[in-house]
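All protein chains of the complex are present and in place, except for one that has been dropped.
Chain nomenclature is as follows: A, B and C, assigned in order of appearance, with residue numbering initiated at 1 for each chain independently.
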Amino acid sequence: MNGKRNICVVVASRANYGRIRSLLSALQANSNINLQIVVTASALLYRFGEVIKLIESDGYNVSAKAHVVLEGDTPSAMAKSTGFAIQELTTIFDFLKPDIVLTVADRYETLATAVAASYMNIHVAHTQGGEVTGSIDESVRHAITKLAHFHFVTTELSKKRVIQMGEDPSRVFLTGCPSIDEITNTDLQVTPDLLEKNGGVGATIDLNKPYLLVLQHPVTTEFNLASSQIKETIEALNRIKMPTIWLWPNIDAGSDAISHELRSFRETENPGWLRLHRNFSIQDYARLMKNCACFIGNSSSALREGAYLGTPAINIGSRQFNRERAENVIDSHAISSEIEKLIRIQVSHGPYASNPLFGNGNSGLKIAQILSTVTLGSTQKVFHDL
Amino acid sequence: MNGKRNICVVVASRANYGRIRSLLSALQANSNINLQIVVTASALLYRFGEVIKLIESDGYNVSAKAHVVLEGDTPSAMAKSTGFAIQELTTIFDFLKPDIVLTVADRYETLATAVAASYMNIHVAHTQGGEVTGSIDESVRHAITKLAHFHFVTTELSKKRVIQMGEDPSRVFLTGCPSIDEITNTDLQVTPDLLEKNGGVGATIDLNKPYLLVLQHPVTTEFNLASSQIKETIEALNRIKMPTIWLWPNIDAGSDAISHELRSFRETENPGWLRLHRNFSIQDYARLMKNCACFIGNSSSALREGAYLGTPAINIGSRQFNRERAENVIDSHAISSEIEKLIRIQVSHGPYASNPLFGNGNSGLKIAQILSTVTLGSTQKVFHDL
Amino acid sequence: MNGKRNICVVVASRANYGRIRSLLSALQANSNINLQIVVTASALLYRFGEVIKLIESDGYNVSAKAHVVLEGDTPSAMAKSTGFAIQELTTIFDFLKPDIVLTVADRYETLATAVAASYMNIHVAHTQGGEVTGSIDESVRHAITKLAHFHFVTTELSKKRVIQMGEDPSRVFLTGCPSIDEITNTDLQVTPDLLEKNGGVGATIDLNKPYLLVLQHPVTTEFNLASSQIKETIEALNRIKMPTIWLWPNIDAGSDAISHELRSFRETENPGWLRLHRNFSIQDYARLMKNCACFIGNSSSALREGAYLGTPAINIGSRQFNRERAENVIDSHAISSEIEKLIRIQVSHGPYASNPLFGNGNSGLKIAQILSTVTLGSTQKVFHDL
Partner (left out) sequence: MNGKRNICVVVASRANYGRIRSLLSALQANSNINLQIVVTASALLYRFGEVIKLIESDGYNVSAKAHVVLEGDTPSAMAKSTGFAIQELTTIFDFLKPDIVLTVADRYETLATAVAASYMNIHVAHTQGGEVTGSIDESVRHAITKLAHFHFVTTELSKKRVIQMGEDPSRVFLTGCPSIDEITNTDLQVTPDLLEKNGGVGATIDLNKPYLLVLQHPVTTEFNLASSQIKETIEALNRIKMPTIWLWPNIDAGSDAISHELRSFRETENPGWLRLHRNFSIQDYARLMKNCACFIGNSSSALREGAYLGTPAINIGSRQFNRERAENVIDSHAISSEIEKLIRIQVSHGPYASNPLFGNGNSGLKIAQILSTVTLGSTQKVFHDL
């Protein structure tokens, strides 16, 4: 197609987009590349903040949309959505004929992307390989590594792990995470209208006074505990009663249970300290993280962007088990008294020093440069014995 | 369920069944285990010899059948079949509620099985991990390893690789391959009615005289070459004109092209030396391998069962790239003159000494024993850094 | 199966269940029948009130659940959900082996049920055939009639239409609608705790004072107007400001747009007159209809149960186009001023006389009786020329 290389990036969620946007920008600016963006899964859904609108308002053309989420909040529904995503993405790749498909991190849509492209003899590029966590994401991330041809990793340790798994060292690139690019290029002051322009319901919050930020997802491998786990967090925060901005959880099994608890609590207690949001622009999310008194939950952003921003954070439960982190994060069990105590400690401590563990601001450019020039031969992979 | 452990084995192809049957027998005989057999993919299909009939005539109860093959002979169709298989197997696992799902080797149905069970928080057991090959199977096999909880490997080197990939060494079991059990327990004399009772069309062949055995599959990552590659083999054999028993290829993309070439050749040339078969019973296949003058193609059976049987074999092309093998195998490019020359060499050489590289006859029992007693806790996996 | 006839009823939504429950009761009580209940689509979903919990608390055993809703709020997502439902229901029918599958009314899950059963050579029974409406439901309902073997219709006119379409008159049974059975057998007084025990959020409403009841779904064939249409209704009600109980819409394409408008309105205006509910028990819904000052929207319940209850009702827009109705219903365009005016007229008018147009209270028993005794021969249908 006029000699340009077709690079197809699949964006599947709010989290995906923040970890890939600076790369999209670099790919779009590269004259050797024809950028194709496929938006799928929760990134299309109203319940999850319609990330597609963010993407389009950021000026990107979307080549195709694939609705693949089987509604149901059960592990089985996640499994079936994976299957359906493989089917839909295959059809889309047949239309778009990408030379390389890039997939982000560790979700079921990420796995579906890698499976579809692999069987179609399309080269697969993967970001965030070699990191470890809890949840099913741990298995899935490494399975994707074993399907992928090019690995863009964020830390030295991740690089070591990807190579340990038998990947060709010459195809493992330590580039850092594009999510850090967003932070280094953004004025991180909060503006008075920040909350309002991002929608949301509940309390009016003055961002110039101390506030908390919460994002807690279900843990798929502890699916049945989603409800009781979130109750502990709610209870801790209801004792502290500091103004709190709370994001609805992602779409993993257990999400409805969490949403149900939040909604019940809000209707029953009508808490004056709670404000709920579906989504923020990437920059506004970074601003909120930079300026909050403490971040609470189990989102990887506490560890990742939080390291660079120096955000005091409480990491609850097993979802980020064993993941690399800077000194800004304190682990807590899902027990309200422990969560409460640790929040108070982090609020007292205040901001931490910035730590460039996951990148220092030019990852998108580095990845785009490699994607535009790396040799594309056979898709046959070969195991590298150590 | 009366305290028994539900072990669900998914059988997806002719090759699968031979590599798992002695294990099925051992599981069925184990009073702590409730054996569930799911038959799927080409194992259900007439075009591929209806392996299900073998399974039933061997006395096994089939718990569920899942038709998942999207007919089409293209890489896209394989990808979509994978997606569909995930959906169907999820529904079946919801009905059967297995404690452990066991999946064999490296095919798309194997991957689908592992993905479905993983997202459903069911323990996954996998045989044949850590082996290396060509084709998409190479990537898929290792991706399955990263999803699986228990690994039953066949060689020391495979064990080393599975552990290298970050798996828990205490869950990697060197048991050998159940396919070798079949050989050690079978009288390997051919009987006069062997061919006839297994169906087949074409020449009448006297198995007491020298004959060749051929099984050559498409290589998915070289999908477009399937037709030209098989022509080279046909040409070589048409020069040798020794009585030849030829099995139709498996269902991978490229299979129709191979079948078409075989069918055309047969109709046009009416070769007196060629007999075509869809399937053999496991024992009869072993008998044919044991007694043939040379095995030709790219089936793993040449390397695996062939090692133990000492079968002189020509391994054509990249499909078994880098795979461990004994001295009975000679590699050839897909070039008719080279194939012809090497066949003549192997026929002259005659049988090789038996090599127990892939097992020595009690693998099924060992695996069943472990499956019935291994501790089943959380399905959360943890990466083991070397 | 002990000589009993397997009757499988597929329940797919809130509306379905109310139109079928008295039949379930009669089937369960019939000693010649083995009742199988399959719950699917929105009847499983939290967003739509988890009708499955109602079913289970009513004492029915659910044989299988099928998550089939592809989340997306677009016509394409509805189409794909139909396809997915066919696949899932086929697997379930393979397990359950029903002699007859009964499907209700006109939704995509209803069509999926009829298609799956038809191709599997299972007899299909259908309720509510021959009625006419707007929306895609109009086409779908009649398509189902042409797939079904037994027709349980609710009015003389419906019976005439089903026969006109070429169905065998001896298989068209005028039984009335089981939804009327619910009303005739229920004490229709509201109790003080009725709203609270059914959940809901928003205003506290005294049911002994005049209140309105609203249920307005999207019209799939006018999918892009869902948002503007609901705004007209909101505006009309915001002028009247009578205490109002509002049910969230069903799952058809456009549903998210309606929910979004409702949610926005509530957050922005904080209206003291509005209470939102996901679901009611069947009896409580009948009580609310019986006692409301006016029913507003486009639900068929206004025409159907409303006829028997004498509920003053405003029917907005095209969704019930041409449908039979009693004198209790006044049609309105989707224009706020017209809606407002007509509500005021209906509130002044007060209750209408009861009209047994759609049944008189023993439909469930009649249908169960026929299903248990009707001859089941070949599934081959034959067109009856008039």
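The rule is short, and it goes like this: contacts are C-beta pairs under 8 Å (C-beta built on N, C-alpha and C of every residue); 3 or more make two chains touch, one makes a residue touch a chain.
Small disclaimer: the values here were computed from a predicted structure and weren't measured.
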Out of C:Val140, C:Leu174 or C:Ile314, the sole contact with the unshown chain comes from C:Val140
One chain is left out of this view; which of C:Gln87, C:Gln128, C:Gln216 or C:Ser336 touches it in the full complex?
C:Gln87
Spell out, residue by residue, where the missing chain touches chain B.
44-47, 67-74, 76-77, 80, 84, 201, 256, 259-260, 263, 267
Residue by residue, what part of chain C touches the chain that was omitted?
75-76, 78-80, 82-87, 90-91, 93-94, 108, 111-112, 115-116, 118-121, 132, 134-136, 138-140, 142-147, 160-161, 164-166, 220-221, 223, 318, 321-322, 378-383, 385-386
Positions on chain A contacted by the hidden chain, ascending:
87-88, 91-92, 95
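Keep in mind that, in the parts below, only the chains that are shown with their structure count from here on.
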Shared interface numbering between chain C and chain A [over half = same, under half = different]
same
By mean C-alpha position, what chain is farthest away from chain B?
C
Find me the chain with the mean Cα position closest to the mean of all the protein Cα atoms on display.
A
Spell out, as numbers or ranges, the residues of chain A touching 2 or more other chains.
76, 80, 84
